[in-house]
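The complex is shown incomplete by one protein chain, all other protein chains being positioned as in the whole.
Take a look at chain A:
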Amino acid sequence: MTDPVGQNPTAEPAILQLKNLRKSFGALKATDDVSLTLRRGEIHALIGPNGAGKSTLMRQIAGGMKSDSGTVHFAGHDVTPLSTVARARAGLGRTFQISSLAMEYTVLQNVMLGALGHEGGAMRFFRPVMARTDLIEQAMQALQRVGLENHAAKRTSDLSHGQRRQLEVAVALTLSPKVFLMDEPMAGLGASGSKRMTGFLDGLRSEAPILLVEHDMDAVFALADRISVLVYGRIIASGTAEQIKADPVVREAYLGAEDVA
């Protein structure tokens, strides 16, 4: 069995370890025997063409989708049998490819929800939550970090696509997770937005490692310590940006010679 962690024995231990994950939809193998690791302090990018199974894999890790087989080990525990809620509590912070927010709420309320989750529960029935200055401070800090602080009072449904992506990241930040799982956080951000987000993620890896699904190759090559390439549900290559750029199989299957020149 190929275990990417074995590549470098002196490397940080893996905080997240996927072993032989599979998920089929009927005859379609969305993920097919996927094993990979995420180590402390790194950004591990997962790339691959549309429909390769990247989002399915993210869902298998975060708990939204039950795997047909395989295991997810996180922070020393087998979290495979755990629910999404339990995995989030254990420290998996996730952002969605298609924004998944409380659309009737303001931007601030969405982030407050994250702050509540981080606090460990919402079973408080009497005190107005918007009078919780401590939580509001945490929430505003998260908004500031992604550059949404001036939109705090906006209704979420009035945000642009890119702003919703930023808000997803802000909510994940309030959780102070041990690992970030980010599914295309740059989508819809535009050139300057992507650049800003790239800079932000670059710094974020020291707080918690990131498993990053991204189509923006500039961002991937700028950020990733390691890259894994997923095609038809299988990891066909895994390595540093240089190794991936040079890999003939990857060039043929996915990148296309002109992209990598």
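Here is the rule we use: a contact is a pair of C-beta atoms (placed from the backbone, for glycine too) under 8 Å apart; a residue touches a chain by one contact, two chains touch by 3 or more; residues count from 1.
In this text, contacts and distances are computed from a predicted model.
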item	value
Undepicted complex member, UniProt protein name, chosen from "Methionine import system permease protein MetP", "Xanthine dehydrogenase family protein", "Amino acid/amide ABC transporter membrane protein 2, HAAT family" or "Quinol oxidase subunit 4"	"Amino acid/amide ABC transporter membrane protein 2, HAAT family"
Among A:44, A:118, A:151 or A:226, the residue in touch with the chain that has been omitted	A:118
Hidden-chain contact residue, picked from the options A:84, A:141 or A:243	A:84
Contact set of chain A toward the excluded chain (per top definition)	62-64, 83-85, 88-89, 94, 96, 100-106, 109-110, 112-114, 116-118, 120-130, 132, 171, 174-175
